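Here the complex is missing a single protein chain, while all its other protein chains stay put.
Coming up: subunit A.
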Amino acid sequence: MTPAALATTDAVSTNAVSLAGLRHRYGATVALEDATLDIPAGASVAVIGPDGVGKSTLLGLIATAKRVQEGRIRVLGTDVTDRHGRDLLQPRIAFMPQGLGRNLYAELSVEENLQFFGRLFELDAARRRQRIDALLAATGLAPFPDRPAGKLSGGMKQKLGLCCALLHDPDLLILDEPTTGVDPLSRRQFWELIARIRAGRPGMTVLVATSYMDEAERFERVVMMNAGRLLADDTPAALKARHGVSDLEEAFIALLPDEARRGHERLVVPPRPADRDGAEPAIEARGLTRRFGDFTAVSDVSFRIGRGEIFGFLGSNGCGKTTTMKMLTGLLPATAGEARLFGRPLDANDRDGRRRVGYMAQAFSLYGELTVRQNLDLHARLFDLPDPAARLAGLVGRFGLVPYLDAVADRLPLGVRQRLSLAVAVLHEPELLILDEPTSGVDPVARDQFWRDLIALSRGQGVTIFVSTHFMNEAARCDRIAFMNAGRVIAAGPPDELRRQQQAETLDDAFIGFMRQEEALPLPPGERVGVMGMQGGKSRENLATPSPLPNPLLGGERGSLVSRRRLLAYAWRETLELRRDPVRLTVALLGTVLLMLVFGFGITMDVQDLTFAVLNHDRTPESRAYVEQYDGSRTFLATPPAADARDLALRLQRGEAALTVEIPEGFGRDLRRGRTPEVAVRIDGAMPFRAETIQGYVAGIHQRFIAEAAARAGVALPAGAAGLEMRYRYNQAFRSLDAMVPSTIGLLLVFIPAILAALGVVREKELGSITNLYVTPVTRLEFLLGKQLPYVGLASFNLLLMIVLAVTLFGVPVKGSLVGLLLGGLVYVAATTALGLLISVFTATQTAAVFGTAIVTMLPATQFSGMMQPVSTLEGGARLIGTLFPTTHFLKVSIGAFTKGLAFPELLPFILATAAFVPVLLALGVAFLPKQER
């Protein structure tokens, strides 16, 4: 883009984003309803609302990741429905999708991730180095360039995501819930970082979605959303003032329509009766520790929870909350330390002990495909409740599940699902409830309802509740809380007490205070403590010295169809990922060889070592001579002679003999007298192909006996009128291997490379990094070719391996042109990997990609490509499929080069036919691969 073009597009409007009448639906579900909004250039705007209200849809549409269905969006003056406009727009925006490290590549290191994004935006090596260094320094990630992104803490992942987004210095930065699941200190640091970057580049517009409503206070404007509608758009102060409330969450509840708010009132927690404190504690943990390998997830955690108490556990994703809870449920044994439940040591094998505990795992972990009634019923049976009907009736009434009894759990609203989980957890009336982040993603009204249920359980029935959360306002409702960070409990006590200790205004501040205090302590020697793969808490992040970000230039060749740099960026990244995935790599390197061994040794059309049993009623030299014909044949294997006719029949039935030979009484005598005795042969017809071949062998042996007998007797047999001289061409010995091995190479080179190539693309769809294709300047062709390149290389390597195996182990030499075989193989694997890519375009999950590709490639390759039946015998649809499938043409190359001994010029037409598939399949892939999400 030229500076002039920039200037003209910017001149159209001073709004960075301008929406009018935007609607979006997924099937019957409306995600966005008539959204109209203007965001001035240079502003900072937060979109708030609970999960599932349409925030991500709105941001995705603005970021050009999703296709506009209805309405108008102008971003930086460009209409996003215009494809050409989008191409020019994408280098100017940056988008970080929802989910920790969602657009990052977990197997790649920090540096590799950044390098990849730099190449996507076509920054040259020098500029990449400069930008990466500056951003790493600014975010405090500089000490960890080699750590894989998947092993970073949540906070560090999000910082890396931000670096990747800022690498090309965008004019519009779109962040979808960047701090969800991140600890309070990292969260605060993240926002400080954003503020500093904005200060350094005032023109940049920042648009953020968040479900932590308190975070929105720092933004110039707040847009509130509920059920697909924009409820309000104003400054935080104005919003609070308008409803006369003190925080944004209350302002949000005040804005909700009446029916959504019905029954909502301020939640009051009645004080806990004091007399229970004297009793045995419900939970007592002493020095609880859990290590995974050399990583300590939970380190020396001790606490006591009294009976009937509500005890809250606070901390970021991966700080050890879940691990601690799992140890207390007996799901996970502790590495060290001790836990007592109700005064008894915890025993994972104590099945009756489980009846005193109810557990609700972090995600919804009931059977989504079962109805509410079926879920409850299943648990009632497993807990062996004495009167399940009465108990269930009471529960569904109390938790408001009556209207949903026969609904499938997966289709329930999140809030109802959480109530169902709670109902299941308390089904067997446990004395202790362990709830792992039960309210994450639930809207504020449903959350309050949920807490009302918890309070009733605690205060009404004296149930002890151990709950983890990352919402500070929920923590404030607990009797006591513990702050957890990097596997340790850094503080515990009543919420007000903890605030007082740090002289903090909010719990958030108190938490940060404790974290800073903890950081000042030295690490215990020899211990590596951290959040699942090390936490930012211990990494001194350099925030004090903001380095000025260098001014970027949009670089790179424009106008060419394919950017080599972007294409190679994808190829390079795919290779790195493959190298770090042992299962895929093993299959890619050795899968074909293993299967070739199986096919070569196992699948043979040779019929040999046929067992036979004889029942000889005659026992004359003549009959013995007849049997000798069989004994002497290399094809047949003798088994002991049969005793009688019944035995003979049984041998065949048992499969001990493939054929039986019965020689009648008086065989020798009749033969001598020329009375034509009759030998009865029975062949096992279970395997028709084998039986037919045996039939031929038997006829041959019989003829030979006659000829020899005639020769001995000096009799001339009448010659036939005409002979038929058979010449088995290409494979004189008529050896199965010579025919099978070249075909097997063709079959395996479509099967495995296609599956791997398809997986490569569909993995990105499942993991979410496909978003990078949607929102960056990379084109579909660059994406597909980049993905294909490593697999073409691997498949070529497999081709070489299989040729070596064919020649050395199976003794099938390449009689014709080796160059032709190699060239043909190369274009063939280019075609088969392109076929895999094409299939991947139509599949949504990796599972479907594996099985779908297997079916789509195996069937035509084995049945219509000449492996079993020559293509020349096929008719109609089968013939058409055969002709339009690359394997048919490569088999001619492979068999031609191996067995038929064809020279290069004779192979060339087949090679060219195979090559023709490559551009066609790729073009189809490009045509059907969406560049935007629907």
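Methods note: a contact is a pair of C-beta atoms (placed from the backbone, for glycine too) under 8 Å apart; a residue touches a chain by one contact, two chains touch by 3 or more; residues count from 1.
Convention: contacts and distances are computed from a predicted model.
Asks: Assign the chain not included in the display its UniProt protein name, restricting the answer to "Cytochrome bc1 complex cytochrome b subunit", "Ion-translocating oxidoreductase complex subunit B", "ABC-2 type transport system permease protein" or "Glycoside hydrolase family 16 protein".
Replies: Cross-referencing UniProt, the chain left out corresponds to "ABC-2 type transport system permease protein".
Asks: Among A:798, A:899 or A:914, which residue is in contact with the omitted chain in the full complex?
Replies: Within the whole complex, the residue contacting the unshown chain is A:899.
Asks: Out of A:386, A:621 or A:870, which is the one that touches the chain we can't see?
Replies: Answer from the full complex: A:870 touches the omitted chain.
Asks: Looking at A:759, A:799 or A:856, which residue reaches the missing chain?
Replies: Looking across A:759, A:799 or A:856, the contact with the absent chain belongs to A:759.
Asks: Write down which of A:120, A:366, A:423 or A:492 is the residue touching the left-out chain.
Replies: Answering carefully, the residue with contact to the hidden chain is A:366.
Asks: Hey, which of A:846, A:887 or A:914 is the one touching the hidden chain?
Replies: Looking across A:846, A:887 or A:914, the contact with the absent chain belongs to A:846.
Asks: One chain is left out of this view; which of A:255, A:476, A:504 or A:681 touches it in the full complex?
Replies: A:681
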